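Note that one protein chain is taken out, while the other chains of the complex remain in position.
By letter and in written order, the chains are A, B and C; residue numbering begins at 1 in each of them.
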Amino acid sequence: MSLYYVQKLLYNLNRDTAVQSLFRTDIDALLGQYKLTDDEKSWLKNGDVGELYIHGVNGQILMHYAAFIGHEWDEYIQAMKDGLEKHGQVRDGIYRAVDGGAGGAV
Amino acid sequence: MSLYYVQKLLYNLNRDTAVQSLFRTDIDALLGQYKLTDDEKSWLKNGDVGELYIHGVNGQILMHYAAFIGHEWDEYIQAMKDGLEKHGQVRDGIYRAVDGGAGGAV
Amino acid sequence: MALVFAGICSHAPGITGRAERAEPTIRDAFYAELDRMRRAIEDSGAEALVVVAAEHFANFFMNNMPAYAMGMGEDYEGPIEDPDWLGIPRTTIPGNPDLSKRIITEVMQSVDVAYAQEWKMDHGIMVPLHFLTPKYDLDIIPVNINCQGPPLTPLSRVWEFGRALRRACDAVPEKIAVVGTGGISHWPATPNSGKIVEDWDRDYLDAWVANDKDRLLAYSDEDTLKDAGQGGFEIRTLTAISGLCEGARGDLWFYAPIPIFSVGCTVASMDIIPHVNDMAAE
Partner (left out) sequence: MALVFAGICSHAPGITGRAERAEPTIRDAFYAELDRMRRAIEDSGAEALVVVAAEHFANFFMNNMPAYAMGMGEDYEGPIEDPDWLGIPRTTIPGNPDLSKRIITEVMQSVDVAYAQEWKMDHGIMVPLHFLTPKYDLDIIPVNINCQGPPLTPLSRVWEFGRALRRACDAVPEKIAVVGTGGISHWPATPNSGKIVEDWDRDYLDAWVANDKDRLLAYSDEDTLKDAGQGGFEIRTLTAISGLCEGARGDLWFYAPIPIFSVGCTVASMDIIPHVNDMAAE
């Protein structure tokens, strides 16, 4: 997981309208600007919040990507819970789930 | 002089090939991304190294812009000397000339 | 002239963005204390407000992550987030580059801050400003302490930052208010969002109100992450105010866990007593 570059792409996406346009008009060109694995590219293309979460993307970055691709808050939280359920605990970064990801306010 | 944004544009130009392309293909679009005065826009469009120098652009930023628009080293030094001659001492920043801009190795 | 007001408050985006989903009684009691802080800042005669915040990847990323950063812009934009998502319209916030530069230069004598002539404010600053200067008519100096991407600055340096900021406030002719803003225990933007450990929070706030340096600096990042979540790292923004007001006592105006806001919502002030500053003697 090249977590650094996944997060950097999302960081730029969150703050730059030109990057947001490119995401919508030519996502392959955007993904090509970063050192990413094929898996990472597909998660980003498919909006797979669960995979991105369990691979360590910081929630403070991820929640804005989720909103950008149309997730309401409760959907965002559920997507992470689904990711945990399917793939197990977060592998990297500091945003690990506790209590098996249970609880919380949605 | 919105020195900050003139320098920021040149900083980005120096380090980003996409910005370099845009400079060559659609300079007005590039200039439009920064808060610049009409004078500043015209200096940047016309490659007026002397004006940019006396308005305070740091030489460590300016010399790469000069090279980018095709100035050899000696031409770059001469353009600053011409700027001083025509407009007087540097008004802003820390790259003031000393000894009236005389001397130096070209 | 000097520091004229010091306090802390929460900044979670739900406070404005998910306002209608909170229990109204407790929410409105919280809002009332934030409004009380607005009046306290106004009554102090503050000519500028320094907001010591923990931003969330709005301006700072791991390609150049400063431990401490301070704004030096003419003005600032915010919020960087979707205004509908945050519940705060996008606006321009006035800065004061000359005052910023004088304060930064003094802070730099003992703490190595990055400076920034631009700053896109995220909820970490916008939520407090929404309540504390709702007309955006007070000059703001934003401060960031990196609480997101390890390696993080140790708490002992946070204390020194607070002391340095105090020295700087007391060295300028203007009246300065300072507000620290960050969470106590919370797991923001994770599946556990809304989990709050009230005992942990109250223990931290006890130490904060007592301004007990030993207790405040004894928290380890390992324990904080385990017991108080990633959001717990943001205690740095609160402990900075303790260093700013070294030797003085705090006053807890409000604390209540509000799960849909993802944090134990807090409003508190700190007394201002003369600071013994060893730098001046050096």
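Keep in mind that, in the parts below, contacts are C-beta pairs under 8 Å (C-beta built on N, C-alpha and C of every residue); 3 or more make two chains touch, one makes a residue touch a chain.
It should be emphasised that the depicted structure is a prediction, and the values quoted were computed from it without experimental measurement.
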| item | value |
| --- | --- |
| Option touching the unshown chain, where C:108, C:209, C:225 or C:252 are the choices | C:108 |
| Residues of chain B in contact with the chain not shown | 4, 7-8, 11, 14-15, 53, 58-64, 67, 73, 77, 80-81, 84, 94-99, 101-106 |
| Residue ranges of chain C at the interface with the undisplayed chain | 59-60, 62-69, 72, 101, 104-105, 108-118, 151, 153-154, 156-157, 161 |
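As a convention for this text, only the chains that are shown with their structure count from here on.
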| item | value |
| --- | --- |
| Whole-Å separation of chain centres (CA-atom averages), chain B against chain C | 39 |
| Touching two or more other chains - residues of chain A | none |
| Where chain C touches two or more other chains, by residue | none |
